[in-house]
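Worksheet: one structure, shown below.
One protein chain omitted, others in place.
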Amino acid sequence: MRFLEDIIVKFGSVDRRVIFVLIGLAVLVPLLNPIDLAIRPTPSSQRVYDAVDSIPDNSKVLISFDYGPSTKPEIHPMTLGVMRHILSQDRGHKIYITCLWPDGLYMAKDALKIINEEYDLVEYEDYVLLGFRPGNEAVVKGLASDLRKVFTVDAAQKSINEIPMMEGVNNLNDFQFIFTGSAGYPGTFEWVQYGADPTGVPLSSGTTSIQVNEVMPYVQSGQLQGILAGMPGAAEYEKLIDTPGIAIQGMAAQSYGHVVIVLFIILGNLAYFITERRERKY
Amino acid sequence: MDNKRVVIYTVGILGIVIFTFILSQFHIFNSSRSFMFIVLLTVIMVLFNEIQNARKDSDSIFLRDIPGLKAVEEAVGRSTEMGRPILYVPGIMDMNEVETVAGVIILGHVAQMTAQYETGLDVPVARAIVMQAARESCKEAYLSQGRPEMFNEDMVHYISDDQFAYAAGVNGIMQRDKPAACLYMGKFYAESLLFAETGNGIGAIQIAGTASQAQIPFFVTACDYTLMGEEFFAASAYLSRKPELIGGVKTQDTVKLMLIGLIIVCLVMRALFDLDIVSFNLLDMIG
Amino acid sequence: MPFSTILGAWIAVFLTLGIFSYLYRDNPFYKIAEHIFVGVSAAYWAATFYWTQIYPNLFGRLFAVDSPFASMYVLDKGHEYNGLYFFPLLLGIMMLLSIFKQINWMARWGIAYTVGIAAGLKTFGYLSSNVISQIKSTAVDLFSGSLPFFAMPGDSIFNNIVIFIGTISALMYFYFSREQSGLYGRFTRLGIYFLMISFGASFGFAVMGRISLLIGRFNDLILFSNPSYNYGTFWMLGLIIVVLGYWSFQNPEIKEG
Partner (left out) sequence: MIWKRYIPIAIVGFFGSLTLFGWFIENEGIKSFIDDDATQWYDIIASFAIFLGALNLLKLQFLKVLKRKAGWEYSVVAILSFLIVFVIGFFMRGAFVVDIPNTDIQSTYFTQGAAEEAVNHLKDSGIIASITPAQWGAHIQTEGGLFKWMFDNIFTPLSATMFALLAFYVASASYRAFRARNFEATLLLLAGIIIMIGRVPIGSLISSWMIMYLLVLVIGILINTYFRSRQLVFGWVALGLIGVTVLGSSMGWPIDQPAVFYLPALQEWIYTVPNLAGARAIMIGIGLGVVVTSLRYIFGLEKSYIGNQ
């Protein structure tokens, strides 16, 4: 027993790089030979799926790309999942894309490139990329009151009036559903405060794991129709629309990463209590 | 809330409701948001009243003691006994962040104590403007304790604007000088982990204060004491003795009580509605 | 696979491994990658904000088709001319001029405008969505009879009671005008327990997010190690290990602590 205690305590003072190698391997190995783990959707992901499913036919859907490259692994599978879900039912939905983050523009172009390979979409008829506008919450407020003043041209600098699907679209009230893939500020908070609450348009959101708990009260109060929480949330959504993608592939690595961190916390605390008890003895 | 305030605020709210009712007769007023208008005017009324009270005599304003602040005094005492310096990290952001301003205010309080106990104080910063403000705050503290000779400019020194370079610099200081107490007061991002881990490694007392919600959980588990969110702002308001700041804290307290009252009223009214004792549901009327 | 994509992949791998090399120790590769990031991101932000806002929405209005300067230069972005837009232009230029020390007070007008507008938006936005809406949903459903007393998972009256008491006790923990002692002290102690569970959830989600981002980077490195990218990851890994090994042999690490 004493021998075991010594190992745990000694491991605490080992060089930090050993711990780095351990967590690195715990994440890398399952990525190299993926193990298929059963995924169980949580109620908050299910609620997003139901919200998207219950959009009336031939609706106008606004998808906002409010994230950048550094949080792409968590959010990109979500926005792709929602777009696939909307298009796979071919119920005549039209997709309008805005970005509150400058690099959200590139995330949107990347997503459109992937989606175009799977569904033959016609730009300006099935989807329009309105692009990025700086100004954070001011942009959302502007969209709620007069979209045509915020976006006079789309991302390819084409005038709004020349785009057929923009007819009758003057502000957020003309949309039947909004989805924001959000990595921070501006993002879900601003869409709830200046987008969904003032207009009543149903809003769902996919956020990075770190932001999930701050946004969570909106879900219970009904201001948000469910939440996709981090990469696990994205994997659950991929399972719900059963098109396995990059999020599901990452779940094994995510699981082992968590197990290793939990073991570190438990071992670290054991070492702490052991040294504490030994000090109390002398 | 003493009953003088209860009377003022009840009369105030009645006045606001009447004023809003009059306004709602004009079509220029968006009456669908009248409830929000009433709430907004109430908060403004409470704000001006509490700042007025704080301006009259800010010493009479009561503030419960905050465990984190008491721990700071203990930490300074411990450092003095062990003859080792105190490390104070005022966050990595600039003076335009409210949390950095609060961090510099608390620094002034700590500097007063280190002047009194003649303990070493080391303040590495990540922004040039924060360096100036921190130096002013320390100089004032040492003067107020009558120890101008103990203050030297290099106590507060600039390391780097970049997040990880700053973290590496502070870690180097910790390992070299082995301070007995490390205080992290301000706005932090992921580098909070690096400070807390190195501080743990050298066995220092660690006290953190921040409103950055993503970092509070890490500080709570890694430090001995943490001033969490509002505690951090209340502590700095109290120490600054500025009527606007103290008034702000008292306003939030007062409005919080009113809101809890509103929750209970809504709960009761909803229960009555659900049990069909009452025909209308108050919740739908609230904007 | 066009040459520019392969070259791009190799550069991406070099920069990724350069940043990761910081885990071994602070070294020239990390410093180069980090300073490239500093320079590139500054220029990237400037270019993106100019072309998406200043160019179409400011100059688009000042040099619109019907503007008095139309003879000089026309930029048709679907706006009509609006002379008021000289105000933001003036504030913007003052901000740029504030880089010079003696007149750095000039930035204050622009900052004041953004602080003013943000304060006006935030006051209503937070009061309505983050305070009042949350207050309304804390008046929970206890007697509507549509909920079972206890259910796991799913809503229940027991859950609603816990939410009601938890929210109020946690709110009272951050109440500063009364000493936390006696019965009231025990009530706020209950509040700190609810707060701790909430911080625990944030802790769990924060760790989850960071692992996901690491997965994203490893996915890229694995992708770029394929033959179609001429084994970019392996070449770069080899290069960095050799050079780094030699460099750290030259200047050994002073044993910290």
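Which chain is which? They are A, B and C, in the order written, and residues in each are numbered from 1.
In this section, contacts are C-beta pairs under 8 Å (C-beta built on N, C-alpha and C of every residue); 3 or more make two chains touch, one makes a residue touch a chain.
These numbers come from a predicted model, not from an experiment.
Taking every chain of the complex into account, the omitted one touches A, B, C.
Where chain C meets the omitted chain, the residues involved are 4, 7-9, 11-13, 15-16, 19-20, 22-23, 31-58, 82, 84-85, 87-89, 91-93, 95-96, 98-99, 105, 107-124, 126-127, 130-131, 134-135, 137-138, 152-153, 159, 162-163, 165-167, 170-171, 173-174, 191-201, 203-208, 210-211, 213-214, 216-217, 220. Considering the complete assembly, chain B touches the hidden chain via residues 27-30, 33, 36-37, 40, 43-44, 47-48, 51, 95-96, 98, 101, 129, 161, 164, 190, 193-194, 196-197, 200-201, 211, 213, 217-218, 220-222, 224, 229-230, 233, 244, 248, 251-252, 255-256, 259. In the full complex, chain A contacts the hidden chain through residues 11-12, 16, 19-20, 22-24, 27, 37-40, 42-43, 68-73, 103, 105-106, 109, 113, 131, 133-136, 138-139, 141-142, 144-146, 149-150, 155-157, 213-214, 216-217, 220, 229, 232, 251-252, 254-262, 264-265, 267-269, 272.
Quick note on the criterion: only the chains that are shown with their structure count from here on.
Once CA atoms are averaged chain by chain and compared with the all-protein CA average, the nearest chain turns out to be C. One finds 22 Å separating the Cα centroids of chain B and chain C. Distance between chain centres (mean CA atoms), chain A to chain B: 31 Å.
Centres computed as Cα averages put chain A at a distance of 13 Å from chain C.
Of all residues in chain C, those that touch two or more other chains are 128, 136, 202, 206. Residue positions of chain B with contacts to 2 or more other chains are 213-214. Within the complex formed with chain C, the chain B residues making contact are 1, 35-36, 39-40, 43, 62-66, 96, 162, 164-165, 168, 171-172, 175, 201-202, 213-214, 216-218, 220-221, 228-231, 234, 249-250, 253, 256-257, 259-260, 262-263, 266-267, 269-271, 274-275, 283, 286-287. Only residues 23-24, 45, 48-49, 52-53, 56-57, 60, 77-79, 117-118, 121-122, 125-126, 128-130, 133-134, 136-137, 153, 163, 198, 201-202, 205-209, 211-219, 222 of chain C touch chain A when the two sit together in their complex. Put simply, chain A touches chain C in their complex at residues 17, 20, 27-28, 31-32, 43, 70-74, 102-103, 105, 131-135, 137-138, 141, 152-153, 157, 159-161, 189-190, 192-194, 197, 208-210, 212-214, 217-218, 220-223, 229-232, 246, 250, 253-254, 257-258, 261.
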